[in-house]
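One chain of protein is taken out of this complex; the other chains stay put.
Our next item is subunit A:
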Amino acid sequence: MSEMAATPVPLPAKRRGAQLLMLALAVGITMFAYANVGLAMNGKVPAGMLTYGLGLGGFMLAAYLVLAKFAPWADPLILPLVTLVNGIGLVIIYRIEESHARGTAGASATNQLIMTGVGVVLFAVTLIVLRDQRALQRLTYTAGFVGLFLLISPLIPGLGKTVNGSRIWIGFGPATIQPAELAKIALVVFFAGYLVAKRDVLALAGRRLLFIDLPRARDLGPVLITWAVSLGVLVLQKDLGSSLLLFGTFIAMLYIATQRTSWVLIGILLFVGGAFLAGQIFDHVQARFEVWLDPGRQEFFDRELGGSAQLMQGLFAMGAGGILGTGLGQGHPYLVPLSFSDFIFSATGEELGLTGLMALLMVYALIVERGLRTSLAARDPFTKLLAGGLSFLLAWQVFIIVGGVTNLIPLTGLVTPFMSQGGSALLANWILVALLVRTSDAARQPPPQAIQNEGLTQVFQR
């Protein structure tokens, strides 16, 4: 750490021109893909091409302008990369919708485009309102309370709705919101603020066991509480994904804050223990494990609840795509249930192939690593933790859902960030990106020049 600080960091350039170019490229790739779908499926460029292009391009130009004005030093890569993933998601949803196949009635690229617009508005509002991310530190406990409330809100009678066996939705009339998506950001803010305040205490060594310094028993409180909340989400809402997402992110942030490997080990032990217990008690957790171990088994394939049919259809889709994919509009990705939301990654794999998925994963990895780079460059512990936590949250979410649909790990329902159809997640993730952009702006801004000698004062202009 000290070594890092000693090296003089060259002042970063704003790179606004490069960002605009890359943004145009991201919109261009999306347009190209959109035309591709229309040509393959109907033999002509889609009628809505212009509206669509102007829509997405306009939103992104607006986002760019707000960013250039209110966060001029921000990382130039994050926005174009997110735009690209968002755009590809829109194209896949459009393609699924166009198939008019059974079970795809829920797919609506128009809705998703509108939601993207709202997401960009929230992105802009966040950047405009939140001029200094450190202001969030003062809201630590408010954020914690809001996060917790959002998390448990689906359990409130009359407000919560059960969809597909999970109670993770709240409804106002026809509109439904998945509050856990917003809760996760509030909770990362809370974790960051809380851990900055308590990290010295939490880092205190207790007893030494073998080569690990255990924390003191009395400091286990926060971990146990988070663990209990995560288990609560799992048990009461049957939402494996959010539970795992929340707990994993907390452990990663705890590790960043305290630099204690023992916390990671304790976290893993608690998680494994909790998962094992849940597996013993709850059929649906048990079912996910069975399916993970042998998804092809006919008995699991035919099982109505907690069966492997959807997973297998996803794998069939990816297998059909092979190395180069069938080409947009030329495969049968709509055969996968929820191919436009939870399983959009499999659908993409069928039509864009291994090549497309590798590129997509690379784009996600780049977003995450840019976020973590921001964390490294940040000047205060809260910003470091916030940027690190948000980046890890994104990586962890991609890992859980993509690992799930490719059967690397047991499948737990989560949205694929920026791609899956669904307003709540898209809005939450655009806020997350706004926070990353805000922190990167702070981190990359040249520090105020110390006035050494009034007589030699010079005015630098960049």
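The rule is simple: contacts are C-beta pairs under 8 Å (C-beta built on N, C-alpha and C of every residue); 3 or more make two chains touch, one makes a residue touch a chain; residues count from 1.
In this text, contacts and distances are computed from a predicted model.
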Q | Options "Penicillin-binding protein 2", "Transport permease protein", "PepSY domain-containing protein" or "PspA/IM30 family protein": UniProt name of the undisplayed chain | A | "Penicillin-binding protein 2"
Q: Pick out which of A:Ala101, A:Val118, A:Leu139 or A:Leu220 touches the chain that's been left out of the picture.
A: A:Ala101
Q. Among A:Tyr34, A:Tyr94, A:Trp227 or A:Phe392, which one is in touch with the chain left out?
A. A:Phe392
Q) Which residue from A:Ile114, A:Ile268 or A:Leu408 sits in contact with the chain not drawn here? A) A:Leu408
(Q) Of the residues A:Tyr52, A:Trp169, A:Phe247 or A:Tyr334, I need the one that contacts the missing chain. (A) A:Tyr334
Q. Tell me, which residues in subunit A touch the chain that this view leaves out?
A. 1, 4, 41, 99-101, 252, 255-257, 259, 296, 301, 312, 315-316, 318-323, 331-332, 334-335, 349, 353-354, 357-358, 361-362, 364-365, 368-369, 372-373, 375-376, 381, 384-385, 388, 391-392, 395-396, 398-399, 402-403, 406-408
